[in-house]
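Here the complex is missing a single protein chain, while all its other protein chains stay put.
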Amino acid sequence: MVSFECDYIAGAHPEIIRRLTETNMESLSGYGMDEYTVRAKEKIRRACGCPDAQVEFLVGGTQTNAVVISTMLRDWEGVIASDSGHVSVHESGAIEYTGHKVLELPGTDGKLEASALRAFIERFYSDVTHDHMVFPGMVYISYPTEPGTLYSRSELEAVSEVCREFSLPLYIDGARLGYGLMSRQSDLTLEDIARLADVFYIGGTKVGALCGEAVVFTKGNMPAHFMTSVKKRGALLAKGRLLGIQFDTLFTDDLYFRISRHAIDMAEKLKEIIREKGWEFYMDSPTNQQLVLMTEEQMEVLGKKVVFDRWGVYDEKRTIVRLATSWSTREEDLEVLREV
Amino acid sequence: MVSFECDYIAGAHPEIIRRLTETNMESLSGYGMDEYTVRAKEKIRRACGCPDAQVEFLVGGTQTNAVVISTMLRDWEGVIASDSGHVSVHESGAIEYTGHKVLELPGTDGKLEASALRAFIERFYSDVTHDHMVFPGMVYISYPTEPGTLYSRSELEAVSEVCREFSLPLYIDGARLGYGLMSRQSDLTLEDIARLADVFYIGGTKVGALCGEAVVFTKGNMPAHFMTSVKKRGALLAKGRLLGIQFDTLFTDDLYFRISRHAIDMAEKLKEIIREKGWEFYMDSPTNQQLVLMTEEQMEVLGKKVVFDRWGVYDEKRTIVRLATSWSTREEDLEVLREV
Amino acid sequence: MVSFECDYIAGAHPEIIRRLTETNMESLSGYGMDEYTVRAKEKIRRACGCPDAQVEFLVGGTQTNAVVISTMLRDWEGVIASDSGHVSVHESGAIEYTGHKVLELPGTDGKLEASALRAFIERFYSDVTHDHMVFPGMVYISYPTEPGTLYSRSELEAVSEVCREFSLPLYIDGARLGYGLMSRQSDLTLEDIARLADVFYIGGTKVGALCGEAVVFTKGNMPAHFMTSVKKRGALLAKGRLLGIQFDTLFTDDLYFRISRHAIDMAEKLKEIIREKGWEFYMDSPTNQQLVLMTEEQMEVLGKKVVFDRWGVYDEKRTIVRLATSWSTREEDLEVLREV
Partner (left out) sequence: MVSFECDYIAGAHPEIIRRLTETNMESLSGYGMDEYTVRAKEKIRRACGCPDAQVEFLVGGTQTNAVVISTMLRDWEGVIASDSGHVSVHESGAIEYTGHKVLELPGTDGKLEASALRAFIERFYSDVTHDHMVFPGMVYISYPTEPGTLYSRSELEAVSEVCREFSLPLYIDGARLGYGLMSRQSDLTLEDIARLADVFYIGGTKVGALCGEAVVFTKGNMPAHFMTSVKKRGALLAKGRLLGIQFDTLFTDDLYFRISRHAIDMAEKLKEIIREKGWEFYMDSPTNQQLVLMTEEQMEVLGKKVVFDRWGVYDEKRTIVRLATSWSTREEDLEVLREV
């Protein structure tokens, strides 16, 4: 059996395991005060072309979204997101748990359009009853989006511009950031992300790490006493080294980008196989996740050799199946799929 | 100047003022332990045809929604509501403040359709990732709805049936319940509401009281230690008599229904005037609130003699204007409007 | 039967009832936008000698504490209070419900001592682990305190000075403010309170109103978008007039102070009776509440003619009984007590 179930089926990139092993018995201070964490932050600042960025490490994606959003919003504000956004759908209400509303706008293939964003904000302020409503306080987008689409540079610039105009921080969920940036369709770089966003995170869990996300505040805007707020949310890791060493490794010799590109290369081959098989794309994604329509019979055949994810129901006969590559996908895994 | 701005422009029905005055110097226990509160509860139980109902009084509508919803939902649940519902739009995120998501469904003229409700719940349970989502835990509807429409008996029965099928409590926001039940279009009674809902509230603030809403739990389902939960939310009134005496008065000699019917009679006359004037209805409501489209010029003329509410923007030229009648509207107020 | 159960046994001062009646049919805007509310705010600013104060009306004490504290604290902060403070003991956890800790210090007869306050804050900052703790963010005291004691001017100045030194807002809970200021033992004025506190509230519920507390921000420090935050907490009253008219009345011709002084006069007579009877004081309070130790037998005799409050258990034989006067206490009520 091979698995294309998702992009977190394997442990960590072997280089990370090697570094964790090598440093294992060193005595290091806790809570991210160790030298590896300090070094990882510096490397990320450099990779972002943003020498003043403030970088903090957290454990997982939902946790990161809840911590960042709830510490940046003010009491009377909510966060705008696409109605397919991870914060809108797949976090069990983690944002609402912090006391803030997710203001959901209809997305287009998972993306928030600048024009829709502007229209929503203008409508809010033109409504004479808006003091009785939740104020827009932040904009959340994902890159890549949940269904695997990408904002073009001009699309992202347009969203960022609306945010600037209304003084709303733009937050980019980069759970799969590497797979977005390394996509052949992407015309954005990490520096662009850092420039256009006010805060974003570089996902580790899905891109080579055992766990861990690197939050980057790019405009000197990290909330005051952030460490205490992180602790208050149960999100402070005692052995910060676990995150520091992983990100230090990922941002040494471009490992993060190299393994992301590998996943994309594998995804392109996966797409060829899908086309060969005559399977119908639900969405032809330029990133590492492919969504395909399959009947029960097709899934039964596939399921004999391949682990996959039932992403959603499409119609009475067909299911949306997700096939994901990642840094750990091997050519031979693809061969098994080809021969199903 | 006369005002049709909303249905809470006047103080309380004179009979309520009279009773407050009469009882003013009596020594009564606090926190709703007084005899008037006890008596008011009994009268409401009787009016609902529900001898076992548990009745509690709260101060305002948003408070009531937040208290009821947050004490009835379980940790992993959210409340389903129409996207035009008061809890969705006009409570500044009061539900989310309690840590729970409002699961917004597109409404039809403000109403949640039973079929859409069922489809949403079924989609939720058929989604294999639903453990990562917010579970539907309660259904919120308004009667009348925010734009002034009414569920027919069969529509409400259908919604109630879906709730029963999925064991979801049905909660009816009756901020303007009297104006709904007394509408000429309504085919529902208070007994029907009590039978079809699991919990609802009888709005006082907009129907003759200075403040106050009566929450009715109709199925022996009042949350345990409700008084303590009310206090925890800052919603326990020390002088419970203020609420008890008002509702005791409203539910004596059918006052609640008589003054509601008066508002409806006034609204029907208001509609005649609107038609005479040739103003365009945004929505032809069977209740006490009428929504009319007006240009800036029309509003300028109207505004010289009449206070009204700008309910929303319709298009570049026209605004949705709300004209509301209430228990306090007088024939002579309508005459002023007619002569604008 | 006469009642000394508490200071909220009667309705409102007759003058308030008269004004509510007189203005009842006027058409007024909601949410505190009416002229009476505007006027009441102005009168309170004047009474406080604080022309720039920001005044807002809320419904009850616990609500007021929760709204003020949670909108003024920052994410990483808690509120310091005496361990006998109302927020510490008798609000069912309303402050914690907003996500903030009450940092309880041992009080002295209900009062927070400046020296203890300073020691606590210094200990906090000298603790190298304080980033893992709740930061002191505000100081809460009550005037009068819960057991009925009063800060002297010099005590309050000392507390205020510590607050200034550490940039902590000082918040005074004035649920019974009038009864404190009019006490024969008080050497403070309302102007002093306004000068020494950063925010405080003037209690209406226990001093002549049906409901209502007036929050006064004295240093231009009202939280931004306060109305929206109030609504979010379910604390915004639709018919703001109910609060505005009451406080307009209370602050016309010194009514608030006159009725407070009456309660104190009655309390002094009450104390004479207690002494005559040979009952033992639990605490000899200079305000309107007297705490007396009584055996079951004594309470049985008393209970035949007088309603009183069992405030707490003292020892195996004796109960702490509360006897409270208020604006509504009459000489003849005292006579009944004397003759028990």
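Here the chain labels run A, B and C in written order, and each chain numbers its own residues starting at 1.
Criterion: a contact is a pair of C-beta atoms (placed from the backbone, for glycine too) under 8 Å apart; a residue touches a chain by one contact, two chains touch by 3 or more.
Here the structure is a predicted model, which is why all the values come from computation and not from measurement.
Q: Using the touch definition up top, pick the residue from A:Leu210, A:Leu270, A:Met294 or A:Leu337 that touches the left-out chain.
A: Considering the complete complex, A:Leu210 is the one touching the chain left out.
Q: Touching the left-out chain: which of A:Ala12, A:Val79, A:Ile264 or A:Leu334?
A: Touches the omitted chain: A:Ala12.
Q: Determine which one of C:Arg18, C:Arg46, C:His132 or C:Arg338 touches the chain that has been left out.
A: Of all options in C:Arg18, C:Arg46, C:His132 or C:Arg338, contact with the hidden chain holds for C:His132.
Q: Please output the residues of chain C touching the missing chain, sorted low to high.
A: 76, 78, 89-93, 96-102, 104, 123, 126-129, 131-134, 310, 312-313
Q: Give me the chain A residues in contact with the hidden chain, please.
A: Residues in contact with the chain left out: 1-3, 5-6, 8-12, 14, 17, 20-21, 23-30, 59-67, 91-94, 97, 205-206, 210-211, 228-229, 231-239, 241-242, 307, 328.
Q: If you put the missing chain back, which residues of chain B would it touch?
A: 70-71, 74-76, 99, 131-133, 135, 223-225, 227-229, 231-232, 236
By our rule, only the chains that are shown with their structure count from here on.
Q: Write down the pair of chains with the top C-beta contact pair count.
A: Contact tally peaks for the chain pair B-C.
Q: So chain A and chain B: same face meeting same face, with over half the numbers shared, or different?
A: Looking at both copies, the contact residues mostly coincide.
Q: Approximately how many whole Å separate the CA-defined centres of chain A and chain C?
A: For chain A versus chain C, the centre distance works out to 50 Å.
Q: Centroid from C-alpha atoms only, then distance chain B to chain C, rounded to Å. What do you get?
A: 33
Q: Residues of chain C touching 2+ other chains?
A: 228-229, 231-232, 236
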